[in-house]
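Report on the following structure.
The complex appears here minus one protein chain, its other protein chains still in place.
Right after this comes chain A.
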Amino acid sequence: MKLVFKIVLLSLLALQARAELVIEITQGNQRAIPMAVVPFKWKGLEALPENVAQIVANDLGRSGYFNSLSKTEMLSLPNTEEEVFYRDWELLRQDYLVIGEIESDARGGFIINFKLIDVNTRTVLMNQKLTGGASALRDIAHFMSDRIFAALTGVPGAFSTKLVYVTTNRDRTQFNLSYADADGAREQNIFTSKQPIISPAWSNDGKKIAYASFENGRSEIFIQEIASGKREKIASFKGSNSAPAFSPDGTKMAMVLSRNGNPDVYVMDLATRKLDRITTHYGIDTEPQWMPDGKSLIFTSSRIGKPQIYQVSLIHRKPKRITFEGDYNARARITPDGRKMVMVHRNGGDFHIATQNMKTGILQILTTDTQLDESPSVAPNGSMVVYAASMGDRSILAAVSLDGEVKFRLPSKYGDVREPAWSPLLK
């Protein structure tokens, strides 16, 4: 049984008035562990720019692993271990409790002391002090979520990660490459154009974004440094240049070029710019992705007439078909552990996001309540997939957990949001 509830996180909305995306959780996980993040005590005078406990509660709640107790349901609001009445939390059937205090440091930054408490054993599992600059409260909050998530699940948290995606107005006369926190907050445009922008892809160090831009009348591949905004044109051969994918070691880039007429997969050595043509079929070969070991690529090919996923070893160069269910399988992405593939899947009906086990080949459809699902991108901890979908007459971002249990949406306040790419874990 899935617990379906719709919550527009109004508090979050209030906090991120400037952000374009607002999270709506559309499906939660009933097996989620109940936990309470108690509002932190602030020892300063002026109001804090961010509600740290609320950000942490939202992060953990959205992960699907936890069910965050709302503040209005709390019977007491402890900030120190001494103030915790365990019976309150037992009565509320909470398994874990997060409490903390915030104070400012001499340089105008913040110090947060927090404790993670196991209600059942009445023990402190984590007692940490986090510090950050004046503008870093939100970063500290996400970092705290990462720590708590890792401690309780054994999986690194991905709350401090970023998303890039493309936003457009309704008339498609303005295209923005946008950069935001994984929860949609703090959005900034890092590149804007009157022509389409597609296929943003992260470098594995999280410092660069590659994408295809039509600014010169056709698709060309650019690499942009996030910090400096510096751009470099990487591929502008005759025809289309698109679908960039950095190799795991960052030295190469897989891409699709139609310089010889038909779209084929190439690998470019980024230092020498030398091209290595990987596919030679007369059908469509596109959407290359590196396997985590960097020794083979998976890609979409229409060589049997309909798009299916193939894998090609960079040594043997013989593409092998790996999807067999459905009449449309495309844009595959690999989970960080290399065990599952996430892709756009159709079997006669609608386009949905599906996973396929790389070993057993077992396919699972993850999305059912969104239309025209495309552009899946996996969180660097393998917990969630963000994708683009159609809602009403708009294109929005949505996310689903790898087990299909948890779903949320990030609708934009205006225009269309497309082509999300989830960053690697950032140091």
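Everything below uses one rule, namely that contacts are C-beta pairs under 8 Å (C-beta built on N, C-alpha and C of every residue); 3 or more make two chains touch, one makes a residue touch a chain; residues count from 1.
Simple rule for what comes next: contacts and distances are computed from a predicted model.
Visitor: Name the omitted chain as UniProt records it, choosing among "Imidazole glycerol phosphate synthase subunit HisH", "Peptidoglycan-associated lipoprotein", "Cytochrome c biogenesis protein ResB" or "Multidrug ABC transporter ATP-binding protein".
Guide: "Peptidoglycan-associated lipoprotein"
Visitor: Taking the entire complex into account, which one of A:Arg172, A:Lys233, A:Arg277 or A:Lys295 touches the absent chain?
Guide: Considering the complete complex, A:Arg172 is the one touching the chain left out.
Visitor: May I ask which residue of A:Gln54, A:Ser68, A:Ser219 or A:Ser412 touches the chain that does not appear here?
Guide: A:Ser219
Visitor: Looking beyond the chains shown, say which of A:Ser203, A:Ser242 or A:Thr323 touches the absent one.
Guide: A:Ser242
Visitor: Quick one: say which of A:Gly28, A:Pro307, A:Pro380 or A:Pro424 touches the chain that got left out.
Guide: A:Pro307
Visitor: Which listed residue, A:Asn262, A:Ser313, A:Asn347 or A:Gln364, touches the chain dropped from view?
Guide: A:Asn262
Visitor: Spell out, residue by residue, where the missing chain touches chain A.
Guide: Contacting residues on chain A, toward the hidden partner: 170, 172, 196, 198-199, 214, 217-219, 239-240, 242-243, 256, 258, 261-263, 284-287, 300, 302, 306-307, 328, 330-331, 344, 346, 351, 371-372, 374-375, 390, 393, 418-419.
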